[in-house]
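Everything below concerns the one structure shown next.
Removed: one protein chain of the complex. Kept in place: all other protein chains.
Take a look at chain A:
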Amino acid sequence: MAVKYADGVVLGADSRTSTGTYVANRASDKITPICENVWMCRSGSAADTQNVAAYVSRLAQEHAVSVSSAGADADEGIKCDVKLVANITQKIAYQNKDRLQAGMIIAGYDRKLGPQVYGIPLGGAMMENPFTVGGSGSAYIYGWCDDTFRENMSKEEAQAWVKRAISLAIARDASSGGVIRLVTIDATGVSRQMIQPIEQPLCDEELPAVKRS
């Protein structure tokens, strides 16, 4: 999921990747950088979304370098317009809709339009939203998100909101679990957080996680 707050965006995801009922990876990273200031949340087929992300990343960075007069600066990192990245992703998702199993969220910050969140679900549509949820656990938290979302939250409020939403999804959804990963992007840059199960809020009177020695 991803949410816009007053001066940035927060992307969040659980860390479960499964093949059927088997948890193939309990600590996967489903939030992928496209360029310095635009990141993608991936859901659906890991293979499909990893490769779409790679394509989008190449196309977006190629474009950014050809537009900038200075060329690529190794220290600065390549920056793109969020809308442009979302558009490329949408194009690929739609043109290959009968081959792909890919639900993606593009979020980031650029100087032109500020913080932006774009949802690109299964069929290859694209919508800009103040927040977007996707993936198997999302069905369980739509209501909670609609109910509790507020515009222009502070950075800390937005991070806490995403954390809470994902922990709710993890509590109900068998295909979600593990750690919660957060990526926060604003004008000053990008920061990452990881919340282990022991630190996650308890939901619905579930048993607390056992602290391991």
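Note that contacts are C-beta pairs under 8 Å (C-beta built on N, C-alpha and C of every residue); 3 or more make two chains touch, one makes a residue touch a chain; residues count from 1.
Operating definition for what follows: contacts and distances are computed from a predicted model.
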(message) Looking at what's absent rather than what's present, what does UniProt name the missing chain, "C-type lectin domain family 2 member D-related protein", "Rab3 GTPase-activating protein catalytic subunit", "Proteasome subunit alpha type" or "Trafficking protein particle complex subunit"?
(response) "Proteasome subunit alpha type"
(message) Among A:Lys30, A:Lys83 or A:Lys163, exactly one should touch the missing chain; which is it?
(response) A:Lys83
(request) Based on the whole complex, identify which of A:Ala54, A:Val67 or A:Ala187 touches the chain you can't see. (result) A:Val67
(request) Quickly run down the residues of chain A that touch the omitted chain. (result) 63, 66-67, 69, 81, 83-84, 86-88, 90-91, 112
